[in-house]
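Written below as structure tokens is the structure these notes are about.
In this view, the complex is presented without one of its protein chains, the others remaining in place.
In order of appearance the chains are A, B and C, and numbering begins at 1 in each one.
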Amino acid sequence: MSNIDLSVKIGSLILKNPLMLASGTVGYGNEISNFTDLSKIGAIVTKSVSLKPRKGNPPQRIVETPSGMLNAIGLANVGLEEFIKTKIPFLKEVDSTLICNIAASSIEEYVECTKTLDGEETVKAFEINVSCPNVKEGGLIFGNDIISVGKITEKVRAVTNKPVIIKLSPNVSAISDFAKVVKDEGGDAVSAINTLIGTSFDIYKRTPKIKNITGGLSGPAIKPVALAKVLEISRKVDIPIIGIGGIMNWKDAVEFMIVGATAFQIGTVNFINPNAGIEIIDGLKSYCEQMNISKISELTASYQL
Amino acid sequence: MSNIDLSVKIGSLILKNPLMLASGTVGYGNEISNFTDLSKIGAIVTKSVSLKPRKGNPPQRIVETPSGMLNAIGLANVGLEEFIKTKIPFLKEVDSTLICNIAASSIEEYVECTKTLDGEETVKAFEINVSCPNVKEGGLIFGNDIISVGKITEKVRAVTNKPVIIKLSPNVSAISDFAKVVKDEGGDAVSAINTLIGTSFDIYKRTPKIKNITGGLSGPAIKPVALAKVLEISRKVDIPIIGIGGIMNWKDAVEFMIVGATAFQIGTVNFINPNAGIEIIDGLKSYCEQMNISKISELTASYQL
Amino acid sequence: MFTSKVPVESVEKIQENIFILKAFSPQIASAIKPGQFCNLKVSETDFPLLRRPFSISDVDGDYISFMFNKHGEGTRILSEKRNGDVIDILAPLGNGFTYEDDYDTAVMIGGGLGAAPFPFLTRRLKNKKIVTLIGGRNEKDVTDWGLKNVFYSTDDGSIGFKGNVVELLISKFNDFKDSEIKIFSCGPTPMLKALQKFTVDNNIKCEISTECSMACGFGICQGCPIDSAEKDKYYLVCKDGPVFDAEAIVL
Partner (left out) sequence: MFTSKVPVESVEKIQENIFILKAFSPQIASAIKPGQFCNLKVSETDFPLLRRPFSISDVDGDYISFMFNKHGEGTRILSEKRNGDVIDILAPLGNGFTYEDDYDTAVMIGGGLGAAPFPFLTRRLKNKKIVTLIGGRNEKDVTDWGLKNVFYSTDDGSIGFKGNVVELLISKFNDFKDSEIKIFSCGPTPMLKALQKFTVDNNIKCEISTECSMACGFGICQGCPIDSAEKDKYYLVCKDGPVFDAEAIVL
């Protein structure tokens, strides 16, 4: 069992295993620590933090869809100051790797957040969210504009030596073009994918079920799309990919690694099974044993087309 | 019951009700006529026809996904000549409205097909498929390129007076831009959406489950995305929209009309319940009665945001 | 908080469309308090995707009960469970009622299935008088399962007082003049809103159990905000609620 090397490398970042908890789906780690042993998790990506606190969108923020869910949380978060003061100390205690996800409405804000957090030893890497579909400014406007994504990568890169991961929007025709720009501007990795834009209406009131009108679609429904995006990047751009989208169990995780992911994140499944991370890691180990794989990193992009 | 006016108008085309059978999901109508009364259906959209017959992609062409399915049929079809000789005669007998869907690998081919079919009295409108994700040429390359979509619309428009409907790809950042071009170039309506690109891998063989590597995702999984695309077009462009994507029952159909669809198509559900069309029409009638709606067209874009 | 696989003991239909699901769980039974809730995985597959939140309706020894209406996919599946089926339950969630403070009479007010948390509260209350007011559209909407000293109101007057349950409360208000009361309430938002106004205006202790769409049920998704009385701040229904002081929230 213990012979299998589960560690993976993303730029200069080494993770004990490829499983990360996705941004926005585990808050700042404290609640979920009631259910799961965070010290066994490869990395925790914190809820997107912005310079100032954000109240987030009014309710209703969530609706279930077939094999998926829509959310429009609107980047509700405590803001950078509070994050540093109260959230980092808890996360420091947990023997996991902390990746800080940053959201912003301007390039300057991304840079300022990164700069401020760069000094925090507990933060081991940055995931830059250029793809939140649920806020008016920033978010998608950046995420779907290749020039902005390039600029954000370049400017953030300039203020930190820690690994910079750019979280890409799937709501574009050619996601690999965006991955290429990230690579060219010095980004260390890309995360793919954030949620797809979707909506759902009440047919009696004729109003959107989600107050924000549209929300981001996550969960098993989007897995085939996410896999295709990861594969597209993998075939076209030489950059580490963190696969995300609809992973419910270890089989899904293996599928993401095969199509090109170096590591992967689980999101929605945490809401349903808050111990899913540990179960997936165990499943990966058994799979590697069964398949005679001694280093899990061999799986990455091992597709036979 | 019979007091409700279910008819809808798309350009100069009047349909007895807004329910159409989607291209590629009912062949040329004959097999499904064993299960359902085609004369009650608003319109039948035939499998994409191309100038020459196409053998289609090798197996495996289909795989199930959570609340969805991937297909890579590869536009298998009998070709224009055979279509006219053997398929149209059957469809003529059925008292439904026939819309002919055309796929092509060049603008000239679209034009030639349209010209040839323009003379067929049974064909009441054209749906131009610029968005098939499963063929090497044409298809997506056109569908994701706004200039091509504009040109195809313009050229096809020039050779027929029958309504021209352009079937749009969802695999773009701003589908409303494409709808706008269609309107500007004289298209009568847009169909939204075709399938999303997705994939699925066998984790033991590390091969794609679908021989074509990627396929098109359809079914309930994509409904939230399709609804958001229809809503986006509806809010930005004044053109009739035919809503498609994951409709399983009359409630889903109503949802599409509320977010902006004048008519809608059902695809995947035909494979599961080949009488779904009739059941949906009945459901629409009951809904209209219950809601005191006398003309179903009032529903279109009746959203309250 | 923990997840636990719990065997179903029975599902009983106690009304036209009201079901009681009883399950065996010493662990939950000993941990949960009135007003808290559980998040149930209704199937063993990934469909439906999300858990379904339900108040704990009663705890009897090692058995826990839920009361629900069948209206969507999840409640349909629950209504078809049989003895021995296993349900994955996340519990105990949220903050329950504060019922041991200083007052004489507990007035429980439920709109329709808003009655759900009260059998358990009734069981746990010691040394308080209890009055229970249950409102519904008609006779079939209401139940006195596990409740004490029940008065009904129905929109159509088919049983009890004709009118809504807040009107019923007001009509009975004289009865409570001499004792200090505390109201525990649960039900549809319009009812809670009317009740909130009445209790705040009249300076009556009142706790409201709220509902909203949830994904996780324990504070990680931020999916369940409710406006707080404080400016520019949301509470989370699952973590800060579902029971709130009437004065603390904006409905």
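To be clear about the criterion, contacts are C-beta pairs under 8 Å (C-beta built on N, C-alpha and C of every residue); 3 or more make two chains touch, one makes a residue touch a chain.
Keep in mind it's a predicted model, so treat the numbers as computed, not measured.
> Give the labels of the shown chains that the missing chain contacts, considering the complete complex.
Listed by label, the shown chains it touches are A, B, C.
> Have a look at B:L6, B:V26 or B:I242 and name the one touching the chain we're not showing.
B:V26
> Among B:P18, B:G143, B:P220 or B:G260, which one is in touch with the chain left out?
Answer from the full complex: B:P220 touches the omitted chain.
> Where the complex has a chain not shown, which of B:N17, B:N71 or B:S131 is the residue touching it?
B:N71
> Based on the whole complex, identify which of B:R61, B:K162 or B:K285 touches the chain you can't see.
Answer from the full complex: B:R61 touches the omitted chain.
> In terms of residues, what is the contact footprint of the unshown chain on chain A?
Here the touching residues of chain A are 66-67.
> Just checking the interface: what residues of chain B touch the absent partner chain?
These residues of chain B touch the chain that is not shown: 24-27, 31-32, 34-35, 47, 55-56, 58-64, 66-69, 71, 73, 76, 219-220, 248, 268, 270-275.
> To test your reading of the contact rule: which positions on chain C touch the chain that is missing from view?
Chain C touches the chain not shown through residues 45, 47, 73.
The criterion applied here is as follows: only the chains that are shown with their structure count from here on.
> As a teaching exercise, work out the groups of chains that remain connected by touching when chain C is ignored.
Without chain C, and with every other chain where it sits, the touching chains still make one piece.
> Indicate, using Cα centroids, the chain positioned nearest the centre of all protein chains shown.
The chain sitting closest to the overall C-alpha centre is A.
> Can you compute the centre-to-centre distance for chain A and chain C, using the mean CA position of each chain? Integer Å is fine.
Going by mean C-alpha positions, chain A sits 36 Å from chain C.
> Quick one: which residues in chain B touch 2 or more of the other chains?
As it turns out, chain B has residues touching two or more other chains at 66-67.
> So which bits of chain C are touching at least two other chains?
Counting only residues that touch two or more other chains, chain C contributes 46-47.
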